[in-house]
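Yeah, one chain of the complex is gone here, protein chain that is, but the others are all in their spots.
Order of writing sets the chain letters: A and B. Residues in each chain are counted from 1.
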Amino acid sequence: MELNKKNKKTRRDFLKLSSAIAGSVAFYSMFKPIESVANRKTDVTEREHWYGFGFDIEKCIGCGLCAKACKIENDVPREPFFFRTWVEQYTIKNGHIIKDENVIVESPNGGIDGFTQSVPDKEIFKSFFVPKTCNHCYKAPCVQVCPVGATFETPDGVVLVDDSYCVGCGYCIQACPYGARYLHPEKKTADKCTFCYHRLKKGLAPACVDVCPTGARMYGDLDDKEGPLVQFIKNHTCRVLKPHLNTKPKLFYNALNEEVR
Amino acid sequence: MPKHILRLIILFVIVIGLFLVARQFLIPESFGEYGHYRANSIEENANHDIKYVDRAECAECHDDIAALKQGGPHKNINCQTCHGPGNLHIEDPTPENIVKETEREFCGRCHNKNAARAKLIKQIDINEHNIESKCIECHNPHEPWN
Partner (left out) sequence: MEHFDQLYQALNEVVGYIYPNEIELRWSILIVLYPYITGLVAGAFILASLNRVFEIKALKPTYEISLLAALAFLLVATMPLIFHLGHPERFYELMMTPHSSSAMAIFGFVYLWYLMVVLLLEIWFDYRRDFVVWSQESKGLKKFLYKVLTLGSNDISPKALKLDDKLGYIITVVGIPSAFLLHGYVGFIFGSVKANPWWSSVMMPVIFLLSAMVSGIALILVTYMVINYFRKQKIDMLCLDSIGKYLFYTIIIDFTLESLDQIHRIYEAEESFDIISLLISGKLFFTMSIMQVLAGTLIPLFILGFFQFYKPKEKIRKTAYLISGILVLVGIFFMRWNVVIGGQLFSKSFYGFTSYKIGLIGGEGMLAAGVWMVVPILILVFLLWLLPPWKKQHSGG
């Protein structure tokens, strides 16, 4: 009798325990997807590098050779509608500084053929070049929206496209706030700057960085506190593009004016 | 349970079953290894051929020109910035497979007058400065500051 009762009790305990476990598993599995939407990071403690760019607007002279080298190095279609990197010239005219109509932005053929000054000197308040490329965002909207997982951030921080898996829906192109993506006209898949991943892995600098005659473009390891990129960010007043969108770019600009979008 | 409901349920079970079976075959290899993507794609991206070669390789044959260039403000400029990618030239060093820029416009990319580069480097107005001749007729392209 006594034994039987005890047995019953443990059985009930067992049932309680197992249902509690089952319940919490079900509860957890309900929240797992939510968590993965909000915080879709894989464990990156074991990464060897975490790559980022540093662009110095004060040093860029608008030769456009970076954009040209990029097209050659990566077989980017030569038509003027597809760019992995490009250079913009901003010219702010004399007059009302705050108004947008006094800001002139140009990027003829992405700057590949160089720039010709279009506004006469006496009308210019300020002019500068801005090199642009994929920001390899830490919270990349393109990665977030890709429906099939064909674009992703590698453990070392580079946002890449899997062109054998991309369906070519174009959602990532819409989601990129920086206009860094295009649909490759032959491959029919999304395409963008790869940080010259094939060069990085061979110990070489990205082509645009390598050919830059003034050192306006640099790259480095954001994990390496003594490295050139972190030191560049430390010693200059650096900003990222469109910080309000919270995409956390890994491309840092020195001397970025607020007119630049 | 009426027969038609039972058959309906069986139909649904078959469809869902087929879907689950198809998934086993259609999810690519290496998918999900690091995250929601094909891990092999990282390697595929890394396997492309390079065209702009290691900048140190040029000096192995052209040590004289490299030395010339060392003496002035162009010393940090990669040879391939002006000469284009060196991959073909390194395999088969002939003058035909390397770019030799000779036109004024090319030098003008950096040195033509432009308000945006005013303070940074030496500039001339390409439309006024010695318009009759090419830059390289007076300036040695590997030592233009002399």
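Note that in this section contacts are C-beta pairs under 8 Å (C-beta built on N, C-alpha and C of every residue); 3 or more make two chains touch, one makes a residue touch a chain.
In this text, all values refer to a predicted model and were calculated from it rather than measured experimentally.
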In the whole complex, of A:W50, A:F115, A:Y178 or A:Y253, the residue touching the missing chain would be A:Y178
Of B:I27, B:A67 or B:V99, the residue that touches the missing chain is B:I27
Missing-chain contact, candidates A:F53, A:F83 or A:F195, resolves to A:F83
The listed residue (A:V119, A:V148, A:C238 or A:A255) that touches the chain absent from the view is A:V148
Note that subunit A touches the absent chain at residues 33, 36-37, 40, 79-83, 86, 88, 100, 103-107, 109-110, 132, 141, 144-150, 165-171, 173-183, 185, 187-189, 245, 261
Contacts from subunit B to the absent chain lie at residues 2-5, 7-8, 11-12, 15, 19, 22-23, 26-27, 31-32, 36
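In this text, only the chains that are shown with their structure count from here on.
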Contacts from subunit B onto subunit A in the complex sit at residues 28, 31, 34-38, 41-42, 44-52, 54-55, 74, 76-78, 80-81, 84-85, 105, 108-110, 112-117, 120-121
Residue set of subunit A touching subunit B in the complex reads 40, 42, 58-59, 61-65, 69, 72-74, 89-91, 114-117, 119, 121, 124, 127-129, 149-155, 160, 162, 164-165, 194, 197-202, 204, 207, 210-215
